[in-house]
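Take this structure, written in structure tokens, and hold onto it; I'll ask about it next.
A single protein chain has been omitted; all remaining protein chains appear in their positions.
Going by the order they are written in, the chains are A and B; count residues from 1 in each one.
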Amino acid sequence: MIWDWSFTLEILPVLAHAAIVSVEATLIGFVLAATLGLVLAVVRIAVPWTGWTISVLVELIRSTPLLIQIFFIYFVFPKFGLVLDAFTAGVLAIGIHYAAYCSEVYRAGFDNIHRGQWEASIALNLSAWTTFRDIIIPQAIPPIVPALGNYLVALFKETPLLSAIAVMELMQTAKIIGSDTFRYTEPITLVGLFFLAMSLVSAALIRALERLLNRRTMR
Amino acid sequence: MGIGTLVAMLAAALAVIGVLATQQAYSLFLPGLLQGAVLTIEIAILGSLLAVIMGVLAALARLYGPAPLRWLATVYVEIFRGTSALVQLFWLFFVLPQFGVTLNAFLVAVVALGLNVGAYGSEVVRGAILSVARGQWEACTALNMSRAQMLRRVILPQAVVAMIPPWGNLFIELLKSTSLVSLITLADLAFKAQQMNQNTFKTIPIFTLVLLMYLVMSLVLTIGMRLLERRASAGLARGKAA
Partner (left out) sequence: MTEQPMVRFENVSKRYGALTVLDELNLEIARGEKVSVIGPSGSGKTTVLRMLMTLETINDGVIWVEGEPLTHMKKNGKLVPADLAHIRRIRAKIGMVFQSFNLFPHMTAMANCIEAPMTVLGMKRTEAEARAAELLDLVGLSQKKDHYPSQLSGGQQQRVAIARALAMRPKIMLFDEVTSALDPELVGEVLQVIRQIGREHDLTMLMVTHQMGFAKEFSDRVCFFYQGKICEQGPPGELFGAPKNERTRQFLHAVLEAG
């Protein structure tokens, strides 16, 4: 028989447990990406001479594979005295990688703020910090939430790469089950179905969010 | 980022590799890594080719195909966009043989990456076709063209220009994804890096070179697509003027 249901039921709890690790990696990685990306985008505006440096940095990060960046942080950082466990190194790499993408999204959001908003802030003598916190960010973020959401989903789908440095997330767990039992069909298919389900649900959520935001801006 | 800056970055990356190549600690690894890079490039090119074919076919099927074909194309796109590339790679490598279909690792790599990126590409193609102005379709209808003639002679040539930048991004994604094939035993650049690292523990020179080599490949691809984009849009502008 190609598909063994009793085997499926047996491995489901193990995979469910691993799924928690995948989701944790996703959430921590995304918080890192969203925060660092925002910092990059803000610094770029607040300190104009950094613009070129940040562009090059973003291009460098986006031009090289995440897998190699994961290896780099996991294997090269210890040579400089920074030893990280596999989960931390992997999540850090994912966070930095997606920060580069997120910073471009924020940048687009800031570019869409009308110049008059900056000018009114100057005329009211607001500090740069207050201008960002109270005027620019509250207007710039809502329209880009769907784009950030898409990156959250993309990031989630890259967490299987953590298996390359033996983080016990879904893919690694499925592989171990496979090599222990010589049955790959069920574990790997289940992992695929899990990602598919999560992606379809998130896509629907993002679409709903988009509609909600459109309605709000119509006000 | 401007094409000038990209070229400058490419020159800088090549210069750094050149300087490092004069150091024995680095030059030692170059031949092996270059060998890996050749495989990386092969997979990237064949995968991109498959991605374009699948992208166009799936887009046309979803837009104009009969219901079963439309349904099939939608399922394809959703599955390959909804699961992750590594899962697809492993599924084709480990699970497909259980159904009696055994592909060698190289073929698995090309098929998995091509199908994965092709699914994203179909959205690009579909969007570009839909963005061609309605007036163009109406003009074709008025000229009594068949649907295939409309697509081939009028719509696609215009849609192609809009497709170039997003396809450029997809090709970059595919190039970067080739590093995943190292996890199914293919000796690409990433695999060579891992292997040499395990044998020598010369982590810094190995991964520095590997990052630079991927950077060079990405930049060449980005610059190439930019030039193509420039030529194509210049062609369209000339067409408009005439």
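Everything that follows uses one rule, which is that contacts are C-beta pairs under 8 Å (C-beta built on N, C-alpha and C of every residue); 3 or more make two chains touch, one makes a residue touch a chain.
What you see is a predicted model, and the numbers here were worked out from it, not measured in a lab.
Looking at the complete complex, one finds that the omitted chain is in touch with A. Set against the missing chain, the residues A:130, A:179 or A:214 yield one that touches it, A:130. Although one chain is not drawn, its touching partners on subunit A can still be listed: residues 114, 116-117, 119-120, 122-127, 130, 134-135, 138-139, 219.
The rule is simple: only the chains that are shown with their structure count from here on.
With each centre defined as the average position of its C-alpha atoms, the distance from subunit A to subunit B rounds to 21 Å. Partner subunit B is touched in their complex by these residues of subunit A: 2, 52, 55-56, 59-60, 62-69, 71-72, 75-76, 79, 157-161, 163-164, 171, 174-175, 178, 184-185, 188-189, 191-192, 195-196, 199-200, 203. Contact residues of subunit B toward subunit A in the complex are 1, 5-6, 9, 78-79, 81-88, 90-91, 94-95, 98-99, 172, 176-180, 182-183, 190, 193-194, 197, 203-204, 207, 210-211, 214-215, 218-219, 222.
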